[in-house]
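Provided herewith is a single structure, encoded as structure tokens, for subsequent inquiry.
A single protein chain has been omitted from the complex, and every remaining protein chain is retained in its original position.
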Amino acid sequence: MAFSLPSPFFLAEVGFEFRLDRLAAWFLAVIALIAIPVAGYSPEYMGHLAKRADMRVFVAALPALLLSMVLVVLAANALTFLVAWELMSLSSFFLVATDQRDPSTRRAALIYLSATRVGTAFLAGAFLWAHALTASWTFADWRLHGAVGLGPGLLLVVGLGVKTGMWPFHLWLPIAHPAAPSPVSALMSGVMVKVAVYMIIRLFVLSGPALSHPALGWIVLAVGAVSSFWGVLFALLQHDLKRLLAYHTVENIGLILTGVGGAMAARDLGLATAARVALAAALFHVVNHAAFKSLLFLGAGAVDAGAGTRDLERLGGLGRRMAVTFPCFVLGSAAICALPPLNGFASEWLLYQSVLGIAGGGPSPVTRFLAMMLIGWIALVGALALACFVKAVGVAFLGRARSENAECAQEAPVGMLAAQLLLGVYCVALGLLAPAVLATLHPIVQPLEPNGMPLASVWTLPAASVVAVMGATAGVIALWLRWADVRRPARVFVTWECGFGTLTSRMQATATSFAQPIARMFGVLYGYDVHRQIEGEHRRLFPEEIRAEPKTEPVLESRFYNPIVLWVNQVAEWLGRLQAGSIHLYLLTMFATLLVLLIAGAYVR
Amino acid sequence: MTLAAGITWAVYVAHGLIMPLLLAGFIRAGKARLQNRRGPSVRQPFWDLAKLLGKGETISETTTWVFRWSPVIGTAAMAPIALMVPWLGVGSPLPGDLFLVVYLAAAGKFASGLAALDPGSSFGAIGASREAAVSVQAEPALVIGLAALAAHAHSSSFQVFLSPRQAGPHLAVVIPLVIVALWLAVTADLARMPVDDPATHLELTMIHEALVLENSGRNLALVELAVGLKTVVLFGLVAQVILIPWRPLPDSWAYLASMGLIVAGGAVVAAAESVLVKLRWRRIPNLLSFAITAAALACLVVAVKG
Partner (left out) sequence: MDALAIEPVGGAVVLLGLWMVGLTHLHSKLWLYGLQTLALGLLAAWIGVQHAEPALIAAGLAVASVKGLAIPIYLGRVIRRIGCRRDEGVLLGPPLLLPATMAALGAILLLRPYGEEVPVSALPAVGLVITGMVLMVSRRLAVSQILGFLVLENGVFVYTVAQPHSMPLLVELGVLLDVLAGTMLAGVLAFRIRDSFDHIDVTELRHLRG
């Protein structure tokens, strides 16, 4: 289905063109599914922020963001896409900057804006290059295969990669997403990064594809794999709940890109079935991640609103005070850790199957070995994610409150709870109805293997039996426990403390201490070190005060990005001398440029 | 449901209820013999279970519903695993899949980790964080080792890759490497020597025991049952990998061989717990890196030999 706006609406050479096909429909469904609970959540959440923020900007920018995302997904040519893309970036910038009184929020919004500038610059460069090669702005007309596709392809990967938060361009994500209000974070993490993934799929995998080169699939796959590991590892080190969730977005985008890259690589290797399953896994994970990440962000927002802080080291014991948010958050955590029978497991299982297909049927030993190592890599990422979420849920919701904020935490109002429950229902439904979802995906991924069996036949798990067995076992045991409890009730007493007296809340695990063994294991990657300071006159035997602080060095920032930023600043300062205010200098610059152009024009002629 | 399927279900369920306790009793009796003690009888765990089930339970006042439901969820996650892995040598009632089993086990770990953090005690926290750190290495080792076999057989279904069609000479190299990787991963997962000492009394050296410290009475009975079931199933899985070169086997032979290997595994564990010293916490990653490397080597051989 294609349509374009009539003649007054023109962009230089072409009009605004839109096209709706199945792939776009899938992503539109994702946008719609998440927009509903976010919309239900926002009024009460923003009520808590209204004293500090300008609500008019929020109310204007949120629909603008939704509209622009829809337009990006529907865009059929490069110029329309860029206009909608810029609208999306601007509206999300205003949303991130909602809480303007806070200097860290302002800084985060500016970092986000500069990141999108850089991404758009790469995108514009890529589109210009593609236009120069094909003389057309419409995506459907592009057919750049082989060596010509590499240049624009790489620029596109970088440009779109900045927006998806793929490594190594992910640095803005853990800064911007926590600074935004929670419904906006949910929308950005759940939907906006997926829109960029949509473009990657549209241009590199399906309908054509528009651009292809044998190396591009491997590049996307490698970057996706590194993103997933890097994201989850750094998530373990965080103790700000929303920053932790933002790093998990990096991880899941890494998994999605692994699927997309796997589809591209498998297609180039001739493994059509594996390619189809990989793309299906990526698309399924798009909707799954949107569902459970939004659920988690909305839960974090409820915690923030109820307890007044996002810092895990000051939370605790919220499980008993927030009786509905807690189970929803546990459900979201179970979904993101890919525990059966929820939706996260379904898409990860598909991803495993596609990589196993490459491992078994790949043409060369290198391919097969790397695919097997990729299976282990995804398992490692899964184990790390499990550790991270046990930490997040356990430290925030279980145990004792670590501060007064947490002791007086309030449950969220009904609108916020309803939104979370709706997303919880999505998670369970998507998990249990996986074959139906696969049947829906079948026509979308069909171009990769035109004569393939229906996609739902890939789902060979005895899901119904497993759920039945689990339910039956749990039911029987629960009933028996209830009966036994009536006969001989459990005694409620204090936690066992070795007879030393009461346990205080400081004797529990902190987020940092829970993650310490794993952080130390991978310490070489970020210069993990623990600074210890022991005070006291006879401190070797009788310490009076011990201070221990783990320090990590953000290697990517300090070794790569900071020098670049420093260099850019220096060049900008040097160039600033040209704007010294002297009229003579301006005139001199103009005449010199004119002279140079005249001479150059003479030579070109 | 046909008669054969019904019999398979009955056999697996019966063995799943009895074998964990018998194996635990056998390991304990074996340890006692090796240490020159008389030790409890092999049927002691049955009486222990009966005692725990009748005992009163003490629950910490700091806990939420997570604590009471976690053993239920853990056992509910373990039950399908016991029905999907063909640990008795004959076909399992449900068609098992490698990744489903691994992630169901992860669901059990999630539940028990949360239950350890619920009472807000330091021991539970240390146990949970250490268990998470150990599983960061043990789980990939398990997955990579079995993925080598799965890639060779082009399927992640247990039925298919545990009885491969084409057995080449390179299996003689792959199978021992996979067994080394699996055994180390299983030892770490089940918290056995030399990764963790189930008989230690010092909380700071515990991994698994600290995790379940707060459980008592009925909860503890459920937890012990789930762990026992996991032990038997994982030993059975290793037994199946050992039996691969001799497949296809008639059902009765496969059953007897699997039972024999499970008992042998118990004997190895008993010997290990009597002879070995528990590793220092900082040395455990060294041991598990051998598991990952062995598994990766198995993958290398499978990749090269096709």
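For reference, chains read A and B in written order, and residue numbers begin at 1 within each chain.
Everything below uses one rule, namely that contacts are C-beta pairs under 8 Å (C-beta built on N, C-alpha and C of every residue); 3 or more make two chains touch, one makes a residue touch a chain.
Nothing here was measured: the structure is a model prediction, and the numbers come from that model.
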item	value
Hidden-chain contact residue, picked from the options B:V186, B:M206 or B:L300	B:L300
Candidate in contact with the missing chain, chosen from A:A147, A:V486 or A:V524	A:V524
Of B:L114, B:L229, B:L288 or B:V302, the residue in touch with the unshown chain	B:L288
Hidden partner interface residues of subunit A, rising order	365-366, 369, 521, 524
Residues belonging to subunit B that touch the chain removed from view	137, 173, 285-286, 288-290, 292-293, 296-297, 300, 303-304
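We adopt the following convention: only the chains that are shown with their structure count from here on.
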item	value
Subunit A and subunit B: spacing of chain centres that average the CA atoms, whole Å	34
Residues on subunit A engaged by subunit B in the complex (per definition of touch)	316-317, 319-320, 326, 330, 333-334, 337-340, 345, 348-349, 352-353, 356-357, 359-361, 365-366, 368-369, 371-373, 375-377, 379-380, 382-384, 386-387, 389-391, 393-395, 397-400, 460-462, 465-466, 469-471, 473-474, 477-478, 481, 484, 488, 490-497, 503, 505, 507-509, 513-518, 521
Touching residues on subunit B, where the partner in the complex is subunit A	53, 56-64, 66, 68-69, 72-73, 75-77, 79-80, 83-84, 94-95, 97, 99-100, 102-104, 106-107, 109-110, 113-114, 116-122, 125-126, 128-130, 132-133, 135-137, 139-140, 143-144, 147-148, 150-157, 213-214, 217-218, 222, 281, 285, 292, 295-296, 299-300, 302-304, 306
